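Structure first, then comments.
Every protein chain of the complex appears in place save one, which is left out.
Labels for the chains are A and B, by order of writing; each one numbers its residues from 1.
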Amino acid sequence: MKDQTRLRTWAIIFLLVSIFVGIALIPQLNRYGGESAATTVENQFMYEKSIDVLLMLLIGFGFLMVFVRKYGYTSITTTFLMVALSLPLYMLVRPYLWGSASALTATNISMLLFAEFAAASLLIAIGGPLGRINTSQSLLIGALFTPFYALNEWILFSGAVIPAGTVLDTAGSISIHAFGAYFALGLIIMLTAKKDRGVQVETSKRSNQFAMLGSAALWIFWPSFCSALVAVDKIPLVAINTIMALCGATIATYVFSVLIRGKIDIGDIANASLAGGVAIGASVANVTPGWSILIGSVAGAISVVGYTIIQPRLQKATGGVDTCGVHNLHGMPGVFGGLVALAFVVAPLWQLTGIGLTLVLAVTTGLAVGFIVSRLAP
Amino acid sequence: MKDQTRLRTWAIIFLLVSIFVGIALIPQLNRYGGESAATTVENQFMYEKSIDVLLMLLIGFGFLMVFVRKYGYTSITTTFLMVALSLPLYMLVRPYLWGSASALTATNISMLLFAEFAAASLLIAIGGPLGRINTSQSLLIGALFTPFYALNEWILFSGAVIPAGTVLDTAGSISIHAFGAYFALGLIIMLTAKKDRGVQVETSKRSNQFAMLGSAALWIFWPSFCSALVAVDKIPLVAINTIMALCGATIATYVFSVLIRGKIDIGDIANASLAGGVAIGASVANVTPGWSILIGSVAGAISVVGYTIIQPRLQKATGGVDTCGVHNLHGMPGVFGGLVALAFVVAPLWQLTGIGLTLVLAVTTGLAVGFIVSRLAP
Partner (left out) sequence: MKDQTRLRTWAIIFLLVSIFVGIALIPQLNRYGGESAATTVENQFMYEKSIDVLLMLLIGFGFLMVFVRKYGYTSITTTFLMVALSLPLYMLVRPYLWGSASALTATNISMLLFAEFAAASLLIAIGGPLGRINTSQSLLIGALFTPFYALNEWILFSGAVIPAGTVLDTAGSISIHAFGAYFALGLIIMLTAKKDRGVQVETSKRSNQFAMLGSAALWIFWPSFCSALVAVDKIPLVAINTIMALCGATIATYVFSVLIRGKIDIGDIANASLAGGVAIGASVANVTPGWSILIGSVAGAISVVGYTIIQPRLQKATGGVDTCGVHNLHGMPGVFGGLVALAFVVAPLWQLTGIGLTLVLAVTTGLAVGFIVSRLAP
């Protein structure tokens, strides 16, 4: 009964928030113009990518997370709500942050793609405390995460803080994957109850066919994620590099899963195979297919080592339980990808500054949001 | 044994029908030309959309309907058969109806898209009596529905009855969704056995992960459904409006589901979240993203109210059991979408006439087909 009351209250709050957002959006979301210099054909290509990325969000992340037994429904419902909340919210926030640095409006497909990247990063962040937070808490995290994500993106790429063009992160190894994963680290330190601390995430339960479906969806459409915003003539190279990195990571996952565990673990295959996509993100437009296989293989190996060896120690050290192991899939491979890109940047110090600032901002805002959420919706 | 005999008989009939259709198709389906004025690039864009809509049909509708316990297999098999039957059938019927008003031939991608819309409407109609009809009955409904659907489309858009261009229904709120849903209403009045009348559709059983997979597939590709036949330069706006409407409906579904039921219902999330896509259909090329959020939110609210409050009463009043609640998802939001478009039409009376004619034709032909089907294949 008490539960119902709380839910109703939260529902009312969100009704008000929704109306507010709806109205607040009007001046900005109802203006035309600023459709960028993209041609009709380029817009159509970006449109196709935006649908592919949407599929990664709702089916990819949504189903990859259903392995949490008993929370299967919650994780899909939460995915829907997170996407529905963060897409318009990002579109609302971004123009205020970027100001004249970007003429993107809500009727521009590029804006939709940027908003989808924000939603992807949010879903990564939610993957950390998944199963230990309720829907209201998720919605609050979503509402608070999105502006911080946009802030970090603005720091890295707008030119206002770090010189424009000095951070190489074509498909978001740093700004999307690492940011989401280290934000999750902050969240789970605050949102892991004492009783959950000792609990080891049982990896054998992660494994099921729905998780593999989600994983397959991410694998398949990762080339669209990576090539969504690159120049049209770079798309073939970027797509093939991404696929080669995923192939490398998949083979490496098999090899290291068997070497470390003595058997193939389906949870490793479902997750670590994707680490190649995470790590190639930063330098995907600069490398060749052969090197992509090697970068992907290293990322797959890092990820398996993460799931098997690092995660239990990190859990002991921080007291936070990382349900989906986002630190292993998005955190370390994301940072690794950012470091790989050092080989291609003109000013390596700025690249390192970008990585460092991202990690600091992610962990501190994650801690802060975790604290707020643990107070307001216990 | 008797069952087997009946099945065999029906199989033979359909073998003959198939051969007949196959042969009948030959003069018309084997002619080239009439490929419309679309450029190669536009054709390719429409091709991509046609695949997306095909995915909505086979995976979206197919799996959204599997929640009917024990009928999971039947609903997917039926989906395959309905699509396989209605695509060629529509291509066969349409040119006879439209005559010189349309030069579309079977080798034109636009024709394929129109045929896919017909299949979508058929799947909506089948969603009503689902679980209480057998495969032979479904096939008969499919064979009879398609010509009536094409007739209604011809009335609304060919200019022969209602002046061309006066009905605004860009993505089929009225002609696809409302027509299918009200045809279903006619069907279920005729096809609900007395013993089923008292049975309330148990919404808790609707919920499962396959239904969410189907729902996600519909959500993701709805922008392609809406933008399939719009001018290429309108695609970004239409896509973003559709996504904003779906975001609004998803949030509103959460809010109203919690307010009315006191808890989140996965069946509501799976279904009512999509009502935004249904309702935005008519005016999607005319509104702005901000208004799309609001239209979607209202549609989501209408749909949840439909599932929780209206459906039990309607069931009592008509004696027909609407298994998938298509009236809540496609019926009322479709009509609402048609009414929203009144704000943008030059002749509101013709818009109202179009809505009215659609409802009358749908219910009466639904009743007639339901009667025939209940006689021939009891």
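One rule holds in what follows: contacts are C-beta pairs under 8 Å (C-beta built on N, C-alpha and C of every residue); 3 or more make two chains touch, one makes a residue touch a chain.
Remember, predicted model here, so these are calculated numbers, not experimental data.
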Residue of A:I174, A:L187 or A:I243 touching the missing chain in the full complex: A:I243
Candidates A:V232, A:I309 or A:L349 - the one touching the absent chain: A:V232
Contact with the hidden chain (one of A:P223, A:G337 or A:G370): A:P223
Of A:K263, A:R313 or A:R375, the one touching the omitted chain in the full complex: A:K263
Touch residues of chain B, complete complex, unshown partner: 4, 7-8, 10-12, 14-15, 18, 21-22, 25-26, 28-32, 35, 40-41, 43-44, 47-48, 50-51, 54-55, 58-59, 62-63, 66, 72-73, 76-77, 80-81, 83-85, 87-88, 91, 106-109, 111-112, 135, 210, 213
Hidden partner chain, residues of chain A it touches: 41, 45, 48, 52, 207, 209, 212-213, 216-217, 219-221, 223-224, 227, 232-233, 235-237, 239-240, 243-244, 246-248, 250-252, 254-255, 258-259, 262-264, 266, 269, 273, 288-291, 293-294, 297
